[in-house]
Structure formats: C-alpha cells, structure tokens
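The structure's right below; bear with me while I get my questions together.
One chain of protein is taken out of this complex; the other chains stay put.
Our next item is subunit A:
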Amino acid sequence: MFETLDATLLARFQFAFTVSFHIVFPAFSIGLASYLAVLEGLWLWTKDEVYLALFNFWKTIFALAFGMGVVSGIVMSYQFGTNWSVFSDKAGPVIGPLMGYEVLTAFFLEAGFLGVMLFGLKRVGPKLHFFATLMVAVGTLISATWILAVNSWMQTPAGFAVNEVGQYVPTDWWAVIFNPSFPYRLVHMVLAAYLTTAFVVGAVGAYHLLRGDAPKRAKKMFSMAMWMAAIVAPIQIFAGDMHGLNTLEHQPAKVMAMEGHYQSHPDGAPLILFGIPNSAEQRVDYAIEIPKLSSLILKHDLNAPLAGLDTVPKELHPPVGIVFWSFRIMVAIGFAMLGIGLWSLWCRWRGTLGENRWLHRTAVLMGPAGFVAVLAGWVTTEVGRQPYTIYGHLLTAESISPVDAPAVATSLVAFIVVYFLVFGAGTFYILRLMGRLPRDPMPDLQGGPIRSAGITPAPAVASKSGSYHHGI
C-alpha cells in the first residue's frame, strides 16, 4: 500500500506523529516539575504534611511522565538524521550547537538529580533533596528554552549565512538564539505547560472532591490549580496575542491561513469565527464573520488593510484547512480556561470552591484540555510554516533523507504500534495513580474524623461540605 506514498510525505507524517506524542510529556513535566518544587518548598517552609503528601503523590506520576518523555525524546534527536539528513547537514551548524547546549545544560541536570529526587530523600535529607527537586525543575525550563530557540530559528531564521557547500552557518549567535519569534514562543509555551499541568492537577483534585475520599489534599490541589488557572489563563491569552502579532510581522502567510484570509481586504478585514476553508476555490465556505474585527485585533485599527493569501504564490501556501481549525481549537480552549479561572474566583469569593460540584465536574472534564490546546497550537505553528522547514530558506521537500519509502513506512508503522502500546499503557498507569489518592503516606491522619485539631486549616473546618465527612 505504501508504493503510492512518497518518502517525504511518510517522513513528515512520522515526524508529526512522534513529535506530537513527545510534546505531551514535556508539556506536562515542565509544569509538574515546577509544581513539585513549589510543593516541597511549601512543605519545608510551613511544615504542613499535606504538602509532603501531595509531593509524594505527584512525584510518582512525574516519574512515569518523565520516563515517557525521555524515551520519546531520544527518538526525536535521532530522527533528524534518519529522515531529514539534508536538513541536518545544512542546518546542523546552526541548530546543532543549540541542541548540544540543551543536552549539556538541561538533560544531564534533570537526569542527574532525578534519581536523587525520586529515591534519595532519606539518603540526603530534606534540604539537599529540595535542591535536587529545584534542579530538575530548572532543568525542564532550560531545556524548553534551548529547544524553543531551535524551533523559533526555523520559523524566523536570523544571524546566519550560507557557505560554499550550501550549509547555513552562524554569523551571530546572539541573533540566532534571540531570533525574532523566540521570546514570544518561549513565554507562550512555558505558560502553556503551566496551564496544562494546572488543569490536570485541578481535574485530579476535583475528581477526589467529587468522590470525597481525600478532602484535605484534594481541596488543596484543586485550590492551587484554580489559582493558576485564574492568574495564568489571562496572561496566556495576552501572550498568545503578542505572539500572533509577531507572527503577522514575520510569517504573514501563517496568519492568513489562521484567519482564513484567502483574499486581501484593503479596508478592514473581517474576523471569521467559523467556516470551511476551501483551498480549491480560495474561499471560506459558510463563513460566520464579524466585519473588520480581524483588522482591529491584528492592526488595532478597524479599517486597516490586511493582505490575503492572494498575495502569496500558490505553491507557498500552507495547508489552510488544518491551520485554520487547529488555531480555533487552541483559542477556544484558552478562553474556556479563562472562564474556569473566573468561575473559580467567583466560587472562592463565595466560599464554595470546595463544594461547587458543577465547577468540579467541569474541571474534571477540562483535565486533558491543556494537552489538546498545546497540540493544536503546535499544529498551527508547524503546519503554518509549510512548505518550509527553515522558513523562507529551505523547503520541506528539499530536506528529506535519500531514504527509500518502504524504510520510512516500516519504521512509521513500528513507531505507531509501539507508541500506542507503550504510551497507552503508561497513560493508563498514570490515570490509575491519579484515581487512587493513597492514604498511606499520612498515617497520622487516618484515625478520627477530618476535623481533629491541628490538621485541617480553618477554611476547610468552616466549610459545610458533604464531601468532608469521610476523613482524608
């Protein structure tokens, strides 16, 4: 069946598949590593055992997610060479050192201290252990910084020249790393990781609040997660808007595809809320649009002219349908997150955060939302970069390895089967761990009702919730 598919398409699909699987784990572990550091810090500071219990609970889940991130990440570091060797040869001198720095400054740091963080509390004591947890958290952030510098350089390349054998060679490392889209992309992605984690933590907290099986810890994590949602979601929407404006400046065709603007609008472009992009006819069918709003958002002027894809040669159009829809999915989830954040503030103000069951049910439902948003966002930016790997300079079709389609097809099938099996099992174990909030780490809390002195903070005592009747 694969004879009809060419190696480029298969290799693209393989990269999209493996990187999509991979990004799920870092998106979660970047946020979770920071959350673990906060939990352990609060434990050391307040001596409240609830933080240690939450730390141990999330630590096990982190270990699973991190392990999956490591093994799926190694695949990425080799796939550049196996499937995209021309790209590697040409871009290696620029992006290779950045990835080298990622390994040297981040991967070793994470891996070196992860063992101590997971297994070493009794051996090194709480202070050094906290240091190890901090190093893991810092490592995840450093890693994100370098790899986003690489990706951003591919989107908005700068600081390079082309040498006599056709390689891109660095002329100014500062310009390479701090290329035009890097700061925006970094902020947007790290916030996305934090939001993703917050909604996972919130969903787990809400789930256990609904079940009423571990109210103190459940309420604590739910409350922390909802603070994150309320504070970070609006910042993220602002950061996303800034990122969009940056994209408009440097990759206008991507924004045209996101907006569904096939045609130029000389006096104010409409915001197309929904519709079906029809690339054959170069128009959006069944469009529901708000006149001039797109110009207002992108140019801060109702009547500002906006160019459309009709100004771009057709062979350089990104696939509009995918970009158009993935962008809408991401934005919709972003606003849903903002809504939950505001709702939680309202409940908090009313004192019903721990008992509003509709809020809890919605939070459970929103648990995976961050992952969907992250994937949709990456699809938007990566598909929107097409037909280039290095925007404006190297076409995807010219980046491929001289490898036969059957080789790519065989490995693609192997990756699909193995990933669904292995990461499916891992996801199952993670969900099962999330579903069982263990009672063991807090033996002193088991006896007696939850209101025994010294354990429950005042707000929880004051609450009249039915879910507090069962003890931790």
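Note that in this section a residue touches a chain if its C-beta (ideal position, glycine included) is under 8 Å from a C-beta of that chain, and two chains touch if they have at least 3 such contacts; residues count from 1.
Definition applied: contacts and distances are computed from a predicted model.
Only one of "Proton-conducting transporter membrane subunit", "Cytochrome bd-I ubiquinol oxidase subunit 2 apoprotein", "Peptide/nickel transport system permease protein" or "Protein nirF" fits the UniProt record of the hidden chain, and that name is "Cytochrome bd-I ubiquinol oxidase subunit 2 apoprotein".
Checked against the full complex, the candidates A:Met242, A:Leu316 or A:Ala425 give a single residue touching the omitted chain, namely A:Ala425.
Touching the chain that is not shown, out of A:Lys47, A:Arg123 or A:Arg350: A:Arg123 (per the contact rule at the top).
Those residues of subunit A that touch the chain absent from the view are 59-60, 63-64, 67-68, 70-75, 77-78, 80-82, 85-86, 88-97, 99-105, 107-116, 118-120, 123-124, 163, 165, 167, 169-171, 173, 401-404, 406-407, 410-411, 414-415, 418, 422, 425-426, 429, 432-433.
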